[in-house]
Every structure is written in structure tokens, then in C-alpha cells.
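Removed: one protein chain of the complex. Kept in place: all other protein chains.
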Amino acid sequence: MPQVTITRRMMFNAAHRVHNPALSDEENQAIFGKCNNPNWHGHNYTLDVSVTGSIDPRTGYVIDLSKLKEIVEREVVSKADHRNFNLEVDFMRDTIPTTENIVVAMWRVLEPHIAPARLTRLVLWETANNYVEYDGK
Amino acid sequence: MPQVTITRRMMFNAAHRVHNPALSDEENQAIFGKCNNPNWHGHNYTLDVSVTGSIDPRTGYVIDLSKLKEIVEREVVSKADHRNFNLEVDFMRDTIPTTENIVVAMWRVLEPHIAPARLTRLVLWETANNYVEYDGK
Amino acid sequence: MPQVTITRRMMFNAAHRVHNPALSDEENQAIFGKCNNPNWHGHNYTLDVSVTGSIDPRTGYVIDLSKLKEIVEREVVSKADHRNFNLEVDFMRDTIPTTENIVVAMWRVLEPHIAPARLTRLVLWETANNYVEYDGK
Amino acid sequence: MPQVTITRRMMFNAAHRVHNPALSDEENQAIFGKCNNPNWHGHNYTLDVSVTGSIDPRTGYVIDLSKLKEIVEREVVSKADHRNFNLEVDFMRDTIPTTENIVVAMWRVLEPHIAPARLTRLVLWETANNYVEYDGK
Amino acid sequence: MPQVTITRRMMFNAAHRVHNPALSDEENQAIFGKCNNPNWHGHNYTLDVSVTGSIDPRTGYVIDLSKLKEIVEREVVSKADHRNFNLEVDFMRDTIPTTENIVVAMWRVLEPHIAPARLTRLVLWETANNYVEYDGK
Partner (left out) sequence: MPQVTITRRMMFNAAHRVHNPALSDEENQAIFGKCNNPNWHGHNYTLDVSVTGSIDPRTGYVIDLSKLKEIVEREVVSKADHRNFNLEVDFMRDTIPTTENIVVAMWRVLEPHIAPARLTRLVLWETANNYVEYDGK
């Protein structure tokens, strides 16, 4: 059976501050620069959720994209959109909200909801010029 | 010898209806919703064709992109562009025209024409927010 | 009072056939070529709706974008999305569904709903390489 | 002498909260919804700065783009990038930081610096799906 | 009769050097910096050609886009694509090949070929971050 990967792109907007509370303010400023601004900044994030599996011969689908959209909306987008990653997003508690940490946390939240297909890749764009990928390994 | 992958992006427009003739109209409507509209709808598809191989020291090419474009144009784009996937595209006969099934069918059509390089990935965008990948496995 | 223009971009997918029923099949084929395919083809349309007005000092808005989105969704997108422009879209009845005619018809449908702001421009992209603009004149 | 318009696109990231301090919290929530989140959210803004004038026959330029970039960077981008529009941006003081108000404020800051060419249009994208234009009128 | 504007986007690649032969090498270097490199550099140019007119009731078209594409291909794209603007493009002879000068020269070449519709705007993108517009005035 061919294994096919289907991706749904979704967008959300959020505020954050790259800050490690275990370090001093001076250390945070030295490491993170303007990303450490205590008054926050934010981004239009783009999230590509990729799911792999066999094609169901009855539907021609690996997964119904409208169901995938519902899962991603419910589990991660609705919790992050128009929110502050440092203050309000439960799956980011006690985690520095870098793109790297956000994508790993989103994987852990989403992965149990995708079966019987398999979550195989998340790509999170922070700006038009940088993005992070994670495949669960 | 370094193995390098080169990709050519091509576009075409087509109509389709996501419909399984083995099911009742009610079942089709329940499963596929507005994508099952009997009067059709359509898309601007974007197809990324990726080919891998060694670099020919005489040309600096893995494959001549103008030849790759000719192959893809002749074998799949000319057969799908401004066509109806359910009614007119020979390589989609008896297949539900989901993006998943289209990409697998295009792989089977294209793969024999790429040697001595190797077709290694097809990505088919149905809209700006969803796409399907297949690598022949 | 500064006059500011705000634009909401929306997308929909539809099928069509460029065909003038007052002409013979041969004339239609000669004029419209592959766009005249009797089995239809389709596009991912992108519609940019621009509204101009003064900024309301209470809200900082020319128009509430969520209200503008609702109007456009209700009046034109829901009627065209996953539909056939020749067969099913009431505001296109007896009209050749070229991008030019679609954009003028959408203007006539939308314009009465935008007051007290003013509809000042519609841009309709048919593909990534062609689009049509209309400003009501 | 032909009048030509040249545009430089620039990007910045910022946090904001759409909030009118003259209204109650309940009114703010009713009007602005999730955009009123007291914990902020943010965007990747894209700013297109358009300047019109004659072409200098000595340089072939309307304006040296590297000088235009310096002006925009110094006057608006450096003051907004990785900042909070409600708390930190001097030209937005006492102004609700909607895209409409930001673009008018940026016009007033930039316009005196462009002579002898003329600032003729600012376009500010808040997301990939909405943008605001202002031409100084 | 509604006046509608239709735009065709086309792309080409070319080399150039921003250089005024009436100035010394030192002056050229001081004014144009790295754009004056005597060994050339180049760009992927994107040209948007906009044509305005009434909609022909027989076709639903302002202008047949395939005919517009042929005109633009024949008159400007085929002369500039994979060419050197300083050495090989007849309509740029004795002109500094800035984006401003290219767009005005292209207007003069294209304008006589568009009647009975009217050429109303050319937009020429030199990079993803800068573009020039000309409307014939």
C-alpha cells in the first residue's frame, strides 16, 4: 500500500518573549537581545501539520482534511491564537517559548489525536525567513 | 559522488468532484460534503517534481530542467490541464480524484521516464493550504 | 479626516467553462480554446475586497474586519465556493463566467452592504499569473 | 518627465492589544474580541513604502533605494520592531494600535524625510489576509 | 460600460550593471556601490502588465489574455530574458538599466500594441523587496 503524506497549513498570531527565568536579566539580554524585550513582541505563525498513512480505498483519503483541521484547531491553534506563549498557553508552561520548543510541545499535544494515521512532521514558520521542523525523533 | 535533488514546479487547472461511485449519493454527501458537488468545482494545482542523481561533470546537471519540463508537460500536465479529473484523465480512470490518488497516479506515469536519474518525490498542492507528498513507497 | 483603505483577502474554489451560448460550438472553441472544455475546469480564486473611509476614533477601525469577512462570505464566497459558475451561481446567470464578468457581478452584489464605508476596489486572482481589478466605474 | 513610483518592502515584528482606554473592559471585549486580549498578541508586519518622482538622469533613480531603506529603518522600523505598539512606540502614543492608525502615524513620521521625491503610498500588511493603504489624503 | 483592468504576470531573468558611462569609475562606484560591479549581477524580474477597457459582450474579455501574453513575450520578454540589459537589449540602448528606466522603456515599447484596450500600468519587481510602477504619465 502506498504511504502518502498530506499536509494542512494553518495560521495563528501570538505574543512572546524569549526569556529564561533561571537566568539574570543581564544574561537574558546578552543571550536573547531584542527578542527578550519585557514588553513582548509577536508573530504571525504558520504551522504545517503532516500526516502519513495508506489511502483508504473507500474515500481516497489518508485522513479527512476537515477532521485534521478540527483536531489542530482544537488542540493547538485555539490555545495559541491571539495569546501570549509565556503567560497563557498551557502546553508551554515552564518552557522558553522559542520556535524549537513550541514545535516539540505541539507535537506532544497533537500526536495522540492522529491515529490511525501517523503524525510525521510539523513545520512552524516564525517569520517568512525562518522555520523549524520536527518529526518526533 | 554527491547525490543532489532538483525540483521543477509546474501548474495546471482542473475540475473534479470527490465521489465514490460504489457508494450511494447520501453516503457520498455525508463523507465528502461540498467536495461532492455534482456540478464540479476546481483548483489551480501546483506540482513539484523532484529528481535525484549524481551531477554530470560535463553539464553540471543532474537532469536538464528543460527536458524534465518536457516530460512532465507531455506525460501529466497536458493530460490534466483544463480537464476534468473524473471524466477525461486516462491515468485517473476508476479512481476517486483526491489529491492523494492523483499524486500516486502521477508517480506511476512519470517514474519510467526519468531514468537514468530517479524520481524521488512528488508534491501536489491543491490549494495554498494543503498539499500531498509521495516518494514511491 | 484621513481616508484609509482596508483590504480583506478571501479564497474560494470553483469550476467554470468560458462559453458564450449565443455562438456556435465551433466559434466558442475558436475564441476560447481549452477554456471552453465542455467538461469544465476550475480555479482557486483569491478575492481582495477593499473598503475606504474615515477611521472611527472609538475603534480605530474603518470597518470591523470580522464584519467585512461575514458580508463577503455571506454575499459572494458562500455562493461561489465549491460551485460551478455556469450552472449554480445566481449572480452570474446569463453571463459568460470570465474573471472580468465575475468581478463586476461581485461588485454589484457587495456594494450595497458596505455603507457607511465605501467599496472602492475588488481584485480577483484567477491564477498566480493573472488577476482583474474593478473600482465601480 | 515621466513620474515613476518605486516601492521598498520592509518587515518587522511587534506586539499589540486593540484597546480603547476610554471604554470599559466590557465594551472593549465586546468590540474587539480576541484582539483585546490583555496579555497581548502580535504580528509579522510587512510595510511597503512607495515614493514617486522624476527619474534623475545622472543615476536612473527616483530615489536611491538604500537611502530610502535607511530612512524607513531609522524613522519607523527600528522604533516598532520587537516592540509593543501600546507601550513603547512614541508615534503611537494615545492611539489605538489598529493597522489603520499605525499606517497613518507612520505616514506622518516618514513624509517629511522623503523630499525632493514624494511619499505617495504606504501599505501595511498585518497578516497574509489583510492590509491597509494610505496615500496622505 | 464598466471599465475593468486585467493584469498578466510574466517573468524573465537578466544581467545588468548600474553604471553611467558619462561618470568616472570612482563616481559610479560611489553612487551605485555593489550594483556597479563591472562583472555584472542579475535578477529574476517579475513584470505585471495591466490593460484597461470595456468588457466585450461577445467574449466577456477586456483583452484575450493569450494574445496579451504573446504581445508581451514578443515585444519585451523575449528581448530581455537571459540577456544583458547593458549590452544586448535594443530598447535600453544608451540608458542606465535601473528598474525605473527599464519600466519606462518597456511602456514605450508595449503601449502601441495594446489598442483598442489601453495599457494602464506596468509593475516591475527587481527583487521580492522592491518594485517600480509606471502608468504612462
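Letters A, B, C, D and E mark the chains as written, and numbering starts fresh at 1 in each.
Heads up, the rule we're going with is that a contact is a pair of C-beta atoms (placed from the backbone, for glycine too) under 8 Å apart; a residue touches a chain by one contact, two chains touch by 3 or more.
All figures in this text were calculated on a predicted structure; none of them were measured in a lab.
Trainee: Any idea which chains on screen the missing one touches?
Mentor: A, B, E
Trainee: To test your reading of the contact rule: which positions on chain A touch the chain that is missing from view?
Mentor: Residues of chain A in contact with the hidden chain: 18, 20, 22-23, 31-33, 95-101, 103-104, 128-134, 136-137.
Trainee: Residue-wise, where is chain E in contact with the chain that is not depicted?
Mentor: Missing-chain contacts on chain E: residues 11, 13-16, 34-35, 37, 39-44, 81-84, 87-88, 127-128.
Trainee: Give me the chain B residues in contact with the hidden chain, please.
Mentor: Within chain B, the residues that touch the unshown chain are 2-10, 50, 55, 58-62, 64-66.
The rule is simple: only the chains that are shown with their structure count from here on.
Trainee: Hey, which one of A-D, D-E or A-B is the same interface as B-C, over half the contact pairs lining up?
Mentor: A-D
Trainee: From the C-alpha centre of chain C to that of chain D, how far is it in Å?
Mentor: Roughly 28 Å, centre to centre.
Trainee: If you look at chain E, which of its residues touch at least two other chains?
Mentor: none
Trainee: Go ahead and list every pair of chains that touch.
Mentor: Touching chain pairs, listed by label, are A-B, A-D, B-C, C-D, C-E, D-E.
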